[in-house]
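All protein chains of the complex are present and in place, except for one that has been dropped.
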Amino acid sequence: MRPERLVLLAATLALGVGCPGKITEPSQPVTVMELPDAGSLARSARGNLRFKGPERLTNDFSNALGLNADEVCTELGQYQCAGLVHTVALGGVDPFGRGLYEPSGVTAVTTPLVVDRMAFSACTRRVDKDLATPGAALIFKGLPQTGAKLANVDGPELTTAIGELTHRALQRDPYTNEVARYLQLAKDIEASGNAEPARAWMQAVCFAVLSSAESVFY
Amino acid sequence: MTPGSPSTRWSAFVVLLAGAALAKPPAGGVFCATYPSAPECVGKQPSCAYCHVAPPQRNVFGASLEAKLVPGASRPLSDGDFSMALPAALKAVEALDADGDGVSNLVELQQGTHPADPGSKPVDRACQGSTNPQFSVCRYDLRYVYKKVLLDFCGASPTFTETKAFTAMTDDASRTAFLGTELDRCLQSEFWRGKNGQLWKVAHPKIRPLGSLKEGEDKGGVPLADYYDDYALFAYSQTDDHDAREVLTADFFVRRTTNPTRYTRVADLPLSQKVDRAHRAGNMTTAWTLTYFVMFTALPRNAASQMYRAYLGLDIAKQEGLYSVPNEPQDYDAKGVQAAECAACHATLDPLTYPFRNYNGISSAMYATRYIPNRLELGFSTLAPRITQTPEAGVIFGQRVNDLREWATVAANSDAFAISTTTDYWKLLLGHHPRPDENAEFVATWKRFKGEHQHRVQKLLHDIVKTEAYGAP
Partner (left out) sequence: MALKGTGRLSRREVMKALSLAGAGSTSLSPLLAGCRQSLQSPQDVERGLRRDALDGKPKFLIVIAASGGASIVDSFMAVRASEAGMNAARFNTFPDAQVQAVSGSPFRAVKVSAPKLGSIPIAVNADQLAFVQQHRDDMLVAASVGTSVNHVIAQKRSLNGNGAWKGRTLQEAVALQWGQGFPLPNVNMAVGGYGERGADDSLPASVYAETVTSPSLWPLGLDGARGIRGAPSRDVIALARGARADLDVSSVFGTTFQDADALKRWRAQVSEGARLEAQDLITRLNVIPNLPPKVPLTAYGLDSSPDGAKVRAAFPAFFDDPFATQSALAFLLLKYRVSVAVTIGPDFNVTLGGASGLANPPLAFDFSHNDHRATQGFMWSRILSSIDTLITLLKAEPFDQATGESLWDRTLIYVATDFGRTRSRPDNAAEFGSGHDLNNGFLMVSPMVKGNTLLGGVDPATTLTYGFDARTGAPLPGKVSSNEADLYSGVLTAMGADLSGSGLPDASAFKRG
């Protein structure tokens, strides 16, 4: 495919449907909830979950991370992931080009990988912004660092960041097990010898929340 | 007719298949007279696929039925003999389990599952209806619905603050009222009604666009017609307080403006639409429909079958919606459709097609995509000896119509139209066709859409959101 054609397609198909744009809702206090015993939780019999698809995923990632929709994910820095390159893998259609008029209705083998790409792309951009201008940080704010490391991997600032992410991506407070697991993630990353463990943790926790099943299904 | 002509060939088929028992067009009606409350019979009739893989080959249910159908009588049975014998045969196999899925034929047909498909059987979705911190499982859950409504109609989840505020409302009545307001707000959104929005997605399989042939905005390599006009009329008919039937019956067009998207009724679109007002029938007569579905054809069966499928949910290729017309098909264009294996469908399809006889597809600019009186006489008279005898009057659902506008009116007022429209949104919002356990809610929903709501989609959407099928996790 000629690059010029790619540009043309991008102009034609770029996501432009109802993108709400940045939501700069003020932070809310974080309450960590106790996770009920799994055995006591009621199960759905209908099980009628739906995958969000290209537009809703883009909008929700955009809102969760305070990014413009076109900042969420591009391939090679210029081709929209959800609106052009991976539309069909994300359950979308290609009616005008390839005559794919109806979505398949089920996720494909490559769908989780594409979701991962979108989540990593969006999270990397958010983390870059928060680290570049700490005073205007949206999610990862006030995290003390020692060099490239988090100063305190058990610190309340991390819990606040986890809570902020959970509020914005999942519209609820975090559970105790989530906070514990993400704090453990910080320790694991630091133990892995990563050169920038603070940045890596921010990317990793953001990714894990955004690409969770709860985030991509409804 | 000359040796080797297509018609001769089809005659050969008739000889080859003489004696083969084909699908019986009266079967659906007799079935529904026997089981009037079966889900397959509420506003519709079972297709041939209920008993056949592809006529005349029977599926396992059809095979078991056939054995009970006046055994010993010579085949093929006349339609009359068949109709007389079918109720007893159906009763005789009620207790059997044709597909071996552990559920009797009778229970399957009462529940709306397929007695020939072991993968289709009633599912016990009974549950206790208890609550956990995030969901009221198996009950209508307003918090769950709130998120779904915003995602389905606005395209994004509510924020944490919005969710908390919703939860904090004093009672369910307040929450329910707020939900309705939010739904109406979202129905104005670009996500719902804008270009490439949700309404356009519903329209894609009906309009079947082809980018390279697009005229106007987003012009393709060989621009022939502007199907964005079709999307505009479709979206208009599905929004605000408009009547959804106008997608088939409109004698006007719709102009789309952007930022924000608005759909405005206009008398004409002279740059893109050519059919005169007296002969317009909504999206059935747009420049795109005539370009792509009529194309170069004298009798555009493709156009008729696509409209039947797209707006009435009846796919003749799957033996759905067959209402055989006596003495049809006449085969005016000498395509050999009187062959036995073809006549079963074409006795319905050809009379559906006749009202298109004067709608022209692709040709010179003077004639393209217009209504041309005596079109067949002017442009196709040498195609077949009887082609000019093709009437403009046709038949839909067994009812005679004089022209395509009458066709559209009968279609738009039918149960099939209401069921098809409701199914479109059921699929969009629930992700699947109505399931057997959802059938009661589905039937109530389309009946209200057709009756009380006078075909207003906005009210239909409110009804779907209120169903257990939508709102119970």
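The first chain written gets the first letter, and so on, giving A and B; residue counts start at 1 in each chain.
Convention: contacts are C-beta pairs under 8 Å (C-beta built on N, C-alpha and C of every residue); 3 or more make two chains touch, one makes a residue touch a chain.
Worth saying up front: this structure is predicted, and the values here are computed from it rather than measured.
Between the chain not shown and the residues B:Ser83, B:Asn132 or B:Thr409, the one that touches is B:Asn132. Residue in contact with the omitted chain (choice from B:Cys51, B:Ala235, B:Leu349 or B:Leu404): B:Leu349. Interface note for the absent chain: among B:Gln45, B:Ser64 or B:Gln319, the touching residue is B:Gln319.
Taking the complete complex into account, residues 1-7, 35-36, 38, 41-45, 47-51, 73, 75-79, 84-89, 94, 97-100, 104, 106-114, 116-117, 120-121, 124-125, 128, 175, 177-178, 181-182, 184-185, 188-189, 192, 194, 199-200, 203-205, 207-208, 211-214, 217 of chain A touch the chain not shown.
By the touch definition given at the top, chain B reaches the unshown chain through residues 2-6, 9, 12-13, 16-17, 20, 23, 48, 53-57, 119, 132-135, 137, 210-213, 215, 220-224, 295-302, 305, 316-319, 333, 335, 337, 339, 341-342, 344-346, 349, 360-365, 367-368, 379-380, 383, 473.
Everything that follows uses one rule, which is that only the chains that are shown with their structure count from here on.
Chain B has its Cα centroid 38 Å from the Cα centroid of chain A. Of all residues in chain B, only 125-135, 137-138, 147-148, 151, 154-164, 189-192, 194-197, 201, 204-205, 208-211, 214, 218, 430-432, 469, 472-473 touch chain A in the complex they form.
In the complex of the two chains, the chain A residues touching chain B come out as 12, 16-20, 23, 25, 28, 33, 36, 40-46, 48, 50, 52, 55-56, 59-60, 63, 93, 95-97, 99, 101-103, 105, 167-168, 171-172, 218.
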